[in-house]
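Some notes on the structure that comes next.
Missing here: one protein chain of the complex. Every other protein chain is in place.
Each chain carries a letter (A and B) given by its place in the written order, and its residues are counted from 1.
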Amino acid sequence: MSSAHSKLYSDDVSLVVIVVDTNPFFWAAAALPFADFFANLVHFVNSLLLLNHLNRVVVIAAGVSSCSYIFDSSDASAAGGVGVTATFDKASRKVEEFIAQDARATAGNGSVVSGNAASLLSGALSLALCYIQRIFRSGTRHPQPRILCLQGSPDGPEQYVAVMNSIFSAQRSMVPIDSCIVGTQDSAFLQQASYITGGVYLKPQELNGLFQYLAVVFATDLHSRTFLRLPKTLGVDFRASCFCHKKTIDMGYVCSVCLSIFCKNQKKCSTCGSEFSRVMPDLNSMPDQSK
Amino acid sequence: MGSLTIGAKYKTTLKDPGTPGILRMNDDKFTFTPNDPRSAMKLNVEFRSIKGHKFNKVDGNKPALLNLSKDSDKGGGYMFEFDNVGNRDLCRDFVARVLGKHQGMPPRPTMPPEISVPSAGMEQLSAAEVERRVKLLREDSELQKLHKKFVLGNILQESEFWATRKNLLDDVANKASKQKPGFKTAMSDVRPSADGRTNKVTFNLTPEMIHQIFAEKPAVRRAFLDFVPKKMTDLEFWRKYCRAEYLLRTKNTAAAAAEAAEDEELAVFLKNDDILVKEAKLKIKQVDPTLDMEADAGDDYIHLPDHGILRDGSKETVDNDSEFARRTLSQELNRHAAVVLEGIASDVELTDAKSVAEALARSKKEPPSTSAVDDTSHERLLKVARMTEIEDLQAPRSLPYAPLCIKDPREYFDSQQANALRSLGASNDGRKSRNCSLSIEEAFHHLTDQISSIKVNKSNCTVIQSDMAVKVLNELNEGISRSRRLNLKNPQEGLLGRVPQHTRDELMDHWTAIQELLRHFWSSYPITSTVLYNKVQRVKDAMTQIYQKLQAIKESAQPDVRHEISRLVKPMTQALDAAFSHDLEQQQKSAKAGNKSNGF
């Protein structure tokens, strides 16, 4: 491990990729107004940049139909936190642009049902991981990366496969995914993400104190985490979504070849094309005990 | 199980011709009575003292052997030779069964895993197989528990139990090394020894040395195969070889030339090994083409005065003019190293020079000479392309990766239960979402408004009031100190903590048992044979029992944890219910379809 990480800074230098949920349906009904939330976010980003001059922060917005980078601290001038103010003006402008674009995309999409659409978590996670891979592959030394998801809207079961793939690739490249839930519901996706990648999952009790949660728990760098006790999740929802109807299920059928999950008995695996019917005329694969 | 009586020879060592006699075996012991009553080789051994058994692979005219070892570490044991393989295998299977039973028997408490090889089982297990299973059971206590419960409880058959765990067995099997001893790395030098008195020089060749000579000098091997039965005897051949060696060693080039002229057979040994030369040429073609070997040839210092290698007290020189070009020490070293690395081809026994030579000749088939000229040049080009590394085109150097792994299944169990418990007391944390349904436009409009309000009042200086910060900090501190107080590694246990430990363990055991049973249950559908039918019945009975036990646990639980326990038990009973209802459905179906349904 140590040899493989010779390119990492030894200390607490971090790269934090923050995935921000900009789901309009959620924010329209949220207890915490988006404006306040954004102020919290700005403070948090600034405090990360304050901690170490080599720290880098990237913010990615996850909308209903699209996602995009809205802030990258390395775009700001290299020396210290100088010019961050201007950058944040730019960032808020970028958020605005992004939301307008997302609105257009959503309106054109048509498939989004009003009032109940999930944000594109899978896309945002993929963007984050791509960014991190780019950092890994460039330059001689790089900061220790981690991802923080600030999610409010409920999970979109239709993203199950994509999200799980992102989670596993994060685990494989040793990038912890922290999750802070600003919505009302626990997110099974993020619970699993944090559990599998060794990140922190937290659902703050007091949303008005959001910054304090962020500063106390999520600002902690990976170096310090080795000797700190951080809040732990009680019980992770390990339920999976079926591949056929994207429903979250307790019990289902698993393809014995590719491990795809189905809620109903299928004649043929839609993922890998294995035919079940030939081998066994009736109820063929074993039900998964919904681990 | 009965007993077995068979004729066999008892051997003390491998080389021992053996004492013929009668071998009798029963469940507890085996006895050996020699045919010759005067012989002292009588045996009466209890199986209890036998730890394992080995047998050899029989091919050709080799004897069939069975070795019953007393202690695998020390290697002591009893070796029997049988008239034919059939007898030996009979005996071997008997021993395997008896040993399997003995090792499963409780009288010796040092052997924890209980394993019984089903006497009525259709499969014949090799001893190695049994050993592997015993080992797996010994290493995995959970597996052992399951095995005890189901196999010894006669719910599953031994073979059924292991059928789902083939991969475990294969893993163990693959790990066993199949390494064979190779050639010695030390060069065995055929050295003459001269006694001082007469003018005679003696060479001493062992079968091992002959094997090595054949491997290192293909020309000698070829000559042996050509000459030996027809032109000369074995002894003559080696005498000639040694003579040639002697001439080469003494560097008596003139004498060598003279003798070669007289004796064409001898000349074979004195000439350069043409097979090796051919091989070397092929090898050079395979060398990295970017390497300029001709440039290196100029670096040869060997021919310069004061350079060279001392061998046998005198300096080695290269006499290029001589027809009998000398093999230099470095060449010999290289050749020897190559042979050692190639290793010994399988099935070569060091018994007789003839068979060794033949086996080697077979394994060293001439490389196909069909490679046309354009083909080789093409290959060469390919190789050039492969060897020249263009930095830009190389794949990125690999990044650190963590291997993906499935975590402890137990964790999943705990966490699932904890989850079920938590949803019980699902705390309504004052965050209620205003449940208004907005159209897409309205929602986006709202968000845009929010953003413009950010821009307007940028200077909302404090995001958090001190008292709120303190409150949050206290809340987090409380959570941390709670987990610290409990000193838990596993946060789930905090929730399960109220359930008594033994109940928790019991439930966990049931859970693993249910999983095993369900796996067997579902995998026996569709039922196509009576065996499967019987199996399903057995499994179903066992499941019913567990079901009842679960109910009992639920009912006997203390009132304060009863609800929690029922939540814990729920997924298990659900899974069982699914199986039962499926069974019922099938029965109804087959009843409807009459007898012809599944053909039994």
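Definition applied: a residue touches a chain if its C-beta (ideal position, glycine included) is under 8 Å from a C-beta of that chain, and two chains touch if they have at least 3 such contacts.
We adopt the following convention: contacts and distances are computed from a predicted model.
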Original post:
Can you pick, from "Ras-related protein Rab", "RNA polymerase II transcription factor B subunit 2", "Trafficking protein particle complex subunit" or "Proteasome subunit beta", the UniProt name of the chain not shown?
Top reply: "RNA polymerase II transcription factor B subunit 2"
Original post:
For the full complex, which residue in A:Val13, A:Val58, A:Ile147 or A:Cys263 touches the chain that was left out?
Top reply: A:Val13
Subject >> Hidden partner chain, touching residue among A:Val16, A:Ala219 or A:Ile249 >> reply: A:Ala219
Subject >> Option touching the unshown chain, where B:Lys283, B:Lys354, B:Arg484 or B:Lys549 are the choices >> reply: B:Arg484
Subject >> Candidate in contact with the missing chain, chosen from B:Leu282, B:Val470 or B:Ala591 >> reply: B:Val470
Original post:
For chain A, which residues reach the chain that was dropped from this view?
Top reply: 3, 6, 9-13, 42-43, 46-47, 49-54, 77-85, 87-88, 140-141, 211-212, 215-216, 219-221, 223-224, 227-230
Original post:
On chain B, what residues meet the omitted chain?
Top reply: 397, 459, 461-466, 469-470, 473-474, 477, 480-481, 484
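The rule we apply is simple: only the chains that are shown with their structure count from here on.
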Original post:
Any idea how many Å lie between the Cα centroids of chain A and chain B?
Top reply: 41
**OP:** State the interface residues of chain B toward chain A in the complex, per the touch definition above.
**Re:** 396, 399-404, 409, 412, 415-419, 421-422, 429, 431-444, 446-448, 450-455, 460, 463-464, 468-469, 471-473, 475-476, 479-480, 483-484, 491-492, 494-495, 515, 518-519, 522-523, 525-526, 571, 574-575, 578, 582, 586
**OP:** Would you mind writing out the residues of chain A in touch with chain B in their complex?
**Re:** 1, 4-5, 22, 24-25, 27-31, 33-36, 38-40, 43, 89, 92, 95-96, 99-100, 102-103, 106-107, 112, 114-116, 133, 136-137, 168, 171-174, 183-184, 204-213, 216-217, 229-238, 250-251, 280-287, 289-291
